[in-house]
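The structure's right below; bear with me while I get my questions together.
Only one protein chain is missing from this complex, and each of the others stays in its spot.
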Amino acid sequence: MKLEIRGLTKRFGDFVANDHIDLTIEPGEIHCLLGENGAGKSTLMNMLYGLLDPSEGEVLIDEVPRSFATPGDAIAAGIGMVHQHFMLVPVFTVAENVMLGDESVRGGVFLNRGQATERVRALSQQYGLKVDPEALVEHLPVGVQQRVEIIKALSHNAKVLILDEPTAVLTPQEIEELMQIMRELRDQGTSIIFITHKLREVKAVGDRISVIRRGRVVGTADPSTSEAELAEMMVGRSVKLVVDKEPSTRRDTVLQVEHLTVTDPRGHQVVKDIGFEVRAGEVLGVAGVQGNGQTELVKALIGLIRPDTGVISLDGNDISGHGPRRSLEAGVGYIPEDRSHDGNVGSFSVRENLILDLYRDDRFARGMALRLDDIATNAQERIEEFDIRTESDQTPVSALSGGNQQKVVVAREFSRPLKLLVASQPTRGVDVGSIEFIHRRIIAERDRGTAVVIVSTELDEIYALSDRIAVMYDGRIVGTVTPDIPREQIGLLMAGATDTGEERV
Amino acid sequence: MSSLRMTAGWWASAKVTLAAFAIALLIGAVLIAFSDEDVVETLPNLFTYPGDFFVAAADAIGSSYWAMLKGSLGSWHAIASTLERSAPLICAGLGVTFAFRAGLFNIGAQGQMTIAALIGGYVAFAWQLPAGLHLLCALVACLIGGALWGGVAGVLKAQAGAHEVITTIMLNYVAASVLLYALSKDAFQRPGSDNALSPQPLDTARFPSIGGVHLGVLLALLAAVLVWWVLDRSTLGFELRAVGANPNAARTAGMSTTVVYTVAMVIAGALAGLAAAMNVLGEGNALSPTLVGSIGFDAITVALLGRASPVGTVLAGLLFGAMSVGGVAMQASVGTPKELTAVIQALIVLFVAAPTFVKALMRFKDQGGGTTLLAKGWGA
Partner (left out) sequence: MTAAAITEEGTVDIRDRADVVRQIRQLVVFAIVAVLTLVFWLSTEDAVIPYRLGEGEDVSTFDGAVALVLCFLLALVALGLAAVNRVPRGWAGTLIYLAVGLAFVLSFLIWSYGDQMTETPTALLNPLPGTVRLSTPLILGAMAGCLCERAGVINLAIEGQMLVGAYFAALAATVVSSATFGLVGGLVAGVALSVLLGFFALRYQMNQVVLGVVLIALATGLTDFLLSQLPRELNEPEILQRIAIPVLSDIPLLGPTLFDQNLLVYLMYVAVAGSTLLLFETRWGLRVRAVGEHPKAADTVGIKVNRLRWQAVLLGGAMAGLGGAYFTVGSTGSFDSNASAGNGFIALAAVIMGRWHPIGATLSACLFGFCFTLQAQLAFLDKIPGELLRASPYLVTLIAVAGFVGRVRPPAADGEPYVKG
């Protein structure tokens, strides 16, 4: 099946998200769509999948113009999509999720779960996608959930499969497996649109590459193009792929963690007897695939979760289990992994968010009364210093772009003296300009003598910032290494292989 | 630039609100017309003499609404009644508003008022104290009673995660039972009587009256100013609003949702207690099973109409007070049933809370205005 996009345009009010995009997807090719966050890749795919109505332009399938008012139309036309945020019902089984919308029924009414299970088995065998059809989706690891998504699309007879940022949640090994699956699908005749902002993956698996920037296709390339060239096409200027920094001058130990064990609200032990230390003026990178206990480790560090056992001592004082306020007052700064969930109050103004954890400070409150003038002055200063692009300091923070929302969090956390900075996914979903800015500020904070813990699933980020790297797998630190170690080796650690072989119990 | 924008938003919002009122009054007018005997008599001849129908309907609608207006604002006496009727609505509405801003939907003003009236009423009729001191004690007792009952819901929410909509509803019924039980005991009954009716509050515990309006009305307005200050200008309000809008971010920023939920419900309960004081110490009503009436529930609609802002709540409380006083006058003078006012009130709130509907109906261009109140489910 040949898919052609001609002059597709999407406007939201005055904003043009997609500007006359032309693309052709040939049958049986892996077509990469490369672009940074906010370039308009997802908008394009949502139009293709019937989730958004195009403002202009047309879609042709095998030379016939088609329009998709709903995803149902797109599915009927042979388009399947694996969304970045999985479209799976967590409390349903794999089979139920796969049959949803096209159910196996008895007598036209009653569900035939047996038949659905068989259908999943057959597909999983045909394409080598291992999964248990009767498992509840919420109990499956993300890598397997992704397989379920692919099976779901295939069960609708997809001829063109759109994969939206599919590698963000996978280990290097799982990424390699996924690429193998993609090649297999291509060889069986399915076309694949592979959306990503990772240059390495594009080069590894793509047959053709289209680069999107600010809603336009700015060029096409083939996989032999160099990473630097691709990066320049993607961002529109030459990009430094590394952060300038001096080697760290290690000083006294600031953070000391011993025998830390944490249980999540569902009763699973997710951090298991972890110990490490971070010195002043040093960046410790915590690498690992999402869901291996990093989230809970971070929450324990800043006091949001009370650990079951262990000590978290900051300058020799145990701060574990005393709540975030105690940690904040002890000089811990925190950049949470999900800024709109934990970092900002969306309906609050930029001004209010800039004092979200400082409002009791003498600078901003006299007794119970807020010092409104000082709060406003502070906002002006931070907005200028951190180049936060906002209409005014009274604008609700939810109206800002992702990068600027993140800068609000960073500006706030850096506006008081810190002993320890804990940054979790500090640049997720942020444009390249803001990434560079935030990385520079973090290194500056390190150079001022703050101990820094960076948790990231992006190995590039870990390599760019860390002085030492700790790799987490299944709630444990399976190895602590220096950034000169090759990626493959960290990849092995992230998948749970340890050199001593004493991993799982 | 930004101030211009705010003006535009304000006007759009006001336009939507006015339209919502107009639609509600229009539907009310239709109901008035069909509840009027003269109008109904013209119905059989609707197609032969449509004029009769419209004349009769216009007469019924006009005289009803005019009677309502005159009855609520037409004289100083009417205005005084309106103010006194509004005072408890404003106070209880403020309680709902206050909890609302912390993300709690407090349906429990009814129960909080009941317990407040029970405790405050007892102090007011049973204790013998000098004039000023007695009033103060009774007032404080009311506040404590309400705070206590609100606090229970707050603690249950904070400690056990029990949804406040369910707990406050249940606490309303429990409070009603407690009141009935108390009124079956000699200590709460009028001497020599076996009815569920307490003695009258003593004069020493009553709010003094100025120009036909009791002093409690002033206290209600002061409470509104205080609530505004706390919500908008204090660190407590900052915490409260942050927890209400995004509890996760608030917790991450070092705020304690447990403390905020509890404090918010205690204060909300105290405000409902103040509402009970208007009833017991202001109007001097004795305790009876019907003492609170439906004020606790009306308070929710008042707060919703006031968009959970203190100023809005005061205005909405005044409006509802006026409609309630006017409704009685309307029934007395032109015979239109006073039950109609409840329908119109509900319709006003319905349309005000659904700005998108009003805009679509009136074909207003969407330029913001009319924010929808906090949307949240059971999970929070």
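Points worth noting:
Order as written gives the chain letters A and B; numbering starts at 1 within each chain.
Following the convention adopted for this analysis, a contact is a pair of C-beta atoms (placed from the backbone, for glycine too) under 8 Å apart; a residue touches a chain by one contact, two chains touch by 3 or more.
What you see is a predicted model, and the numbers here were worked out from it, not measured in a lab.
When the full complex is examined, the chain removed from view is found to touch A, B. Annotation: of B:V16, B:A242, B:A275 or B:L304, B:L304 touches the absent chain (contact as defined above). The chain that is not drawn here is touched, among residues B:L18, B:L43, B:L136 or B:I166, by B:I166. Of B:G74, B:G293 or B:P337, it is B:P337 that touches the chain left out of the display.
Of the candidate positions B:A22, B:V55, B:I79 or B:V178, contact with the unshown chain belongs to B:V178. Of the residues in chain A, those that touch the hidden partner chain are 46, 49, 51-52, 70-73, 75-76, 81, 83, 86-92, 96-97, 99-103, 105, 109-111, 152, 156, 259, 261, 263, 265-267, 269, 272-273, 306, 308-309, 505.
For chain B, the residues in touch with the chain missing from this view are 31, 35, 105, 107, 156, 160-163, 165-167, 169-171, 173-174, 177-178, 180-181, 184, 297, 300-301, 304, 337, 339-347, 349-350, 353-354, 356-357, 360, 372-379.
Simple rule for what comes next: only the chains that are shown with their structure count from here on.
Averaged C-alpha coordinates put the centre of chain A at 46 Å from the centre of chain B.
The part of chain B that touches chain A in the complex is made up of residues 1-2, 233-236, 238-239, 241-242, 245-246, 248-256.
By the touch criterion given at the top, residues 302, 304, 323-325, 327-329, 334, 336, 341-348, 352, 356-357, 359-360, 365, 368-370, 372, 391-392, 394 of chain A touch chain B in their complex.
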